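Every protein chain of the complex appears in place save one, which is left out.
Letters A and B name the chains as they come in the text, with residue numbers starting at 1 for each one.
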Amino acid sequence: MGIGTYLVLASVLFGFGAAGFLARRNMLIQLMSIELMLNSVNVLLLAFNRVNPSNHDGQVFAFFVIAVAAAEAALGLAILIAYYRIKKTLDTDDATLLKY
Amino acid sequence: MHVEAPQQILLLLIILFPLGGAIINGLLGRYMAKGLVTLVGVGSVAVSFALAVVSFVELYGLRHESETATLVYHFYEWFSLKLPSGHVVAVNVRFVMDSLSGVMTLVVTGVGGLIHLYSIGYMGDDEGYPRFMSFLNLFMASMLILVLGSSMPVMFVGWEGVGLCSYLLIGFWFENRDYAAAGRKAFVVNRIGDFGVLIGMFILVAVAGSFEFADINSAAMAGEFRPDFPVWLLGVAPSLATVACVFLFLGCTGKSAQIPLYIWLPDAMAGPTPVSALIHAATMVTAGVYLCCRLSPLFITSDVAMSIIAVTGTLTALLAASIAVVQRDMKKILAYSTVSQLGFMFAAVGVGAFAAGFFHVFTHAFFKACLFLGAGSVMHAVHAHGDADIFKLGGLKKALPITRLTFLASCLAIAGFPLTSGFFSKDEILLGAAAQIFRPDDMLMTSVGWFTLIGLTLAAVMTAFYMFRLYFLTFTGEYRSADQSGDHPYDAHPHESPPAMTIPLVVLGVGALTVGFLGLPHVVPIIGTHLSDYSWWGHWMAGSVAGQPVPEEMYIVNLASGLAFGAMAIGISAAWVLYRNKGTDALAEKMPARLYQIAFDKWRVDELYAATIVNPIKNVATVAGRADMTFVDAIMTKLPSFNVREAGRILARLQNGVVHVYGAVMVVGVVAVLAWFWTPHSRIEAAFEGTQVELTTPQGLGYEYRWDANSDGEFETQWKRAPGTTFQYGHDDMRGIAVFLKNVHTGIEHRIDVTEEWMPLPIESVVPAEFLSPRDTGFEVRIDGESLLFRKAHAKTKLSGMKEIRLPMGKSGRLGPARVSSRPLVEATLEVRNAFGNTHSATKEIALPFGFEAPTHASLTRPAHEVVR
Partner (left out) sequence: MTGPGITLFVVTATFAIIGALITISARRPLRAAMGLLVNIVSLAGMFLTLNAHLLAALQILVYAGAIVVLFVFVIMLLGPSAEVAPAEGRLASRTLSIASTIIVVLAVSSSVAYFNPPWEAVPDGFGTVEGLGMAIYRQALVPFEVISITLLIAIIGAIAVARSRTE
């Protein structure tokens, strides 16, 4: 078993996240899908760092990704609540103002 | 010999002051107080006049040393152009004051300054006063450039500048559609003339190799314009001088209102009266005469052109005078009078009396400016706006004493009353015409002389008549608008104009009476000093205009004087009898009504032009406009707008605002980009260095390359990251020979693959048929071993066994305008591999620009240049 397995797993998880983000209409679940994608990237970073363990670059990067994910979750949920206030729903198909 | 004083910066300043005034008044005038506008507008011209006087005095001093003394200011080199002969002609912005342009500068700035002064009173209440001042100043600057410019292009700048100002000022009251149309008419008619000037200028520079008047004139005197014009016109071969002069004269007919282009000048009276006085009487319209005098050594070399000018001038003088005789509007009469007087000047030029013609320009500037300003004063007094019907005026001598006296002085001058300025100048013109009659051995000029003399005498009679008709009807008898009856009567209580208007009148009136004495001596034939050689004027002008033919016999001089005097006397007497103290048009009662009406309608020349030229062009324009709207607009606007609208309709459906769809589109894009990266891409480029071929390909990220440079299935290089390789092809790598035809002018290249069969060479694709002689049509080509074999293909040569021509591999030769090269073909293969492990291979056929050191046949030793036909 080599690093390729990790990479495949990461890409599959990323695919799940992407598909969830694109296919679901519930904004909450779309945000969770984003978390999935970020997580899969972390796997990738750690796996590559494990191949070349002479430094911690990958792990430091993953650390920052976790921090950014936290910030993203906070902001995303804030936006979600603001959106809910306006639309009284979490359905993103109702967010069509971009058309104008 | 030219005496050239040091750089005369004054010449530049003379121009720059009015130009600066125009800029200041034009940009800031509307924000400035009226007094300041006046100061800038009039002050700049006054300074310009003062500088002109200073320069003139210096020039006058230099004349003691040399007859051809000039003042020169070389400003800078504008541009230079290369003639087909390779000769480089520099166009300099250079200003020259000689005896001719010196006098003209004084007239322009002096009379112009007076008219500026007059405008304070006449235009002061107009809301466009700053604009008016700005335009007038701009006109002054342009006119001075025209006069002082040392070369045709610089003069042409001024020529166009005065045309522009004329247009702007005729249409000064552009709210009135008729006035705006008059401005447009002047502009369009002048364009026709300007075309002539340009053509003439091009001929001049082509022959003389210089734009400078001095060079052109010396070339003309050296006879360079004597040869025939290279293109035959109407079955005859005129001389270069004739063609150039006729084209230049066409320009003069436009600018100086001669037949056939005089029609704009009467309409130009739509402009404010000072404009009529300055531009359309005293200065701009004389630019044509000035140009003829400037180039007098050229004009004098062509009898044909001179005859045309003399006849045209005489006809114009007659035609315009005959129209003026029956007009009712003061300014119309003066306008036709101007056309008529310009005809006099051109007649003088045509008979070779340049000095006399220009003397008439000089005197005319005084009395005609004075007449126009007087008319303006009358209109100002009776509150007539735009027109002044003389049959509604009358008896104004009581109310307008100053205007009346100056008007009378100018009328006497224009009529040619003895010892007034017009008498001297007109007399001299008649003398010039008479002198031609007595040139013994020249039928053409003799008849032209007769025609001119008789025509001008008749015109002079009419001139005296209509001027005094105008004077009597305006100033004698009873004021016909006093009782306010009739159609649109004028103000019942006329009043004299303010000093700003009367001072210029007085100055000009005095000038009209006295300036003629500059040409004095020749009119005192009894004493024996009869010829213009001895007059101050003739002496002064001798340095810059061609000399006038001089009649030897005294009786000719007496004849001319007698004719001038007689004409004046007959004209004034007739007017006295018919119009003094009368208020009706006595002439109308005596003339046939039809004739009177046609004359009053200006011989219906405008209608003739409308029917023959204007309307056909308008009809063409209408058709073209329709075509434009239906076809061009349909293609250029409707079709694109349709495309945009429909594309927008389709694309708008994608822009539905749903984030999911945008995401889907993005993902599709990601897939596409990935797909591009998924497979490697390559293309082969070949560069040649000696017999080495350098094969390269654009570098891709993470790509590895290996080459099979001769496509034999064996890779010469291993997988490596460097994209390029070099290879030396050998004879065995060759896969054929191709022939390349390249037009050396257009760069169009055509390639054909040659086989061992005879095949036609499609030479027509690069060599237009007209480049090949008939016997060249049809070449055939085939490969013969290692070289190409050409032969001419048509039946005759086939029968006669024409020699075939070889082109060895890798060589080239000429076939008409085409370069024929034979090139060996090889093929290279490249395989690339990217980080995903996917591979791609590309092959390319390469035509080598050289041949091989192959096992030689005897045929290869032939040199390539045998292909050259």
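Operating definition for what follows: a contact is a pair of C-beta atoms (placed from the backbone, for glycine too) under 8 Å apart; a residue touches a chain by one contact, two chains touch by 3 or more.
Note that the structure is predicted; figures quoted are calculated from it, not measured.
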Selected residue (touches chain absent from view) among B:678, B:719 or B:758: B:678
Absent-chain interface as seen on chain B, which is shown: 658, 660-661, 663-664, 667-668, 670-671, 674, 678, 836-837
Touch list for chain A against the chain that is not drawn: 1-9, 11-20, 22-26, 28-29, 31-33, 35-36, 39, 42-43, 46-47, 49-57, 59-60, 62-64, 66-75, 77-82, 84-85, 88-91, 93
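As a working rule, only the chains that are shown with their structure count from here on.
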Centroid spacing, where centroids are CA-atom means, of chain A and chain B in whole angstrom: 74
Touching residues (chain side chain B, partner chain A) in the complex: 655-660, 662-664, 667
Chain A to chain B touching residues, read off their complex: 18, 21-23, 25, 92-93, 95-100
